[in-house]
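Below you'll find the structure, written out as structure tokens, and then a few comments.
Of the protein chains in this complex, one is absent; all others appear in place.
Should a chain be cited, it is by its letter among A, B and C, assigned in written order, with residues numbered from 1 in that chain.
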Amino acid sequence: MKVLYFAWLRQKIGMSEESIDLPAHVSDVAGLLDWLSDRGPEFADALTHRQVIRVAVNQEHVTFDAPIKAGDEIALFPPVTGG
Amino acid sequence: MKVLYFAWLRQKIGMSEESIDLPAHVSDVAGLLDWLSDRGPEFADALTHRQVIRVAVNQEHVTFDAPIKAGDEIALFPPVTGG
Amino acid sequence: MIRVQREDFDLGQEYAAFADQDAGAGAIVAFVGRVRHMADPDQPKSDDNLIRSITLEHYPAMTQKELERIDREAQSRWPITSSLIIHRHGKLFPGDQIVLVLTASPHRDAAFEAAQFLMDWLKTKAPFWKEEETGAGTRWVAAKEKDDDAAKRWK
Partner (left out) sequence: MIRVQREDFDLGQEYAAFADQDAGAGAIVAFVGRVRHMADPDQPKSDDNLIRSITLEHYPAMTQKELERIDREAQSRWPITSSLIIHRHGKLFPGDQIVLVLTASPHRDAAFEAAQFLMDWLKTKAPFWKEEETGAGTRWVAAKEKDDDAAKRWK
């Protein structure tokens, strides 16, 4: 599974993209966020305030209860501010 | 008093502008329309349907109860259709 | 600013000058109205529905004043930092540009709403009249109820 980070999430986590092997017990976005938060202080810090985390699965906006599976491209980012 | 006619009012009345001497008993727009209607069949025809007549006094939109006086510039026209 | 003219206008040029003199405004909205190809765009094409030309008559002494009044009203209702209205008159052909409205504001909604307001009021207050020539002959365009309704929403 590819995970992408943007804007201050990218800066706090310290990378823009990584490949992970999804643990068998993680089946949705909320589970992924919990699992990522346990990987180190930079993840914990970046992912503390869930209300400012937005998620896309395969380039589509989803809510935290969206299912995920191996092979998906998951992107984590703050609320968008273009235009 | 100068009276101007525009669009189909101009065509029906057969002129774009004229100078009139305002009779003493005419003091508002409604009175002027009544007086003009009596001046000939082309006026009567043009001014029959008051709901499609709009009036400006000295280049400002007014309602039929607006006062008028010698020296004013009165314009009669259909509802506008620019833009 | 208000301009009433026979000549065509160039949106690119007008926008460039407009944007330059108001560099701080983050939002600019432009509206261009053009001569339709069909008298009623919701009806099928037919010779009677196809427009050959239109003629825009106006009341010069009043047009400038009325557009200025409309412009002042927009300025008083929204925080717009600049506005421009150009309206043409005379004989025009399908696809020709008739009217340009430009508004600038620090706020996107203000620029949009002021431009829409300017068009709605212009359509119902500025002393212009359109005569349309189609295969069915020449006729004065009737005012549209939906334009009146559009203008009323800004009360």
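Keep in mind that, in the parts below, contacts are C-beta pairs under 8 Å (C-beta built on N, C-alpha and C of every residue); 3 or more make two chains touch, one makes a residue touch a chain.
None of these values were measured; they are calculated from a predicted model.
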For the chain not depicted, the shown chains it touches: A, C
Selected from C:H37, C:K91, C:R139 or C:K152 as touching the chain missing from the view: C:H37
Positions on subunit C contacted by the hidden chain, ascending: 10-13, 15-16, 19, 23-38, 41-42, 94-95, 106-109, 111-112, 115-116, 119, 150
Absent chain, residues of subunit A that touch it: 4, 6-8, 56, 59-61, 73, 75, 77-83
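To be clear about the criterion, only the chains that are shown with their structure count from here on.
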CA centroid of subunit B to CA centroid of subunit C, Å: 26
Centroid distance [mean C-alpha coordinates] between subunit C and subunit A, Å: 48
Between subunit A and subunit B, centroid-to-centroid distance (C-alpha), Å: 72
Subunit A, residues touching no fewer than two other chains: none
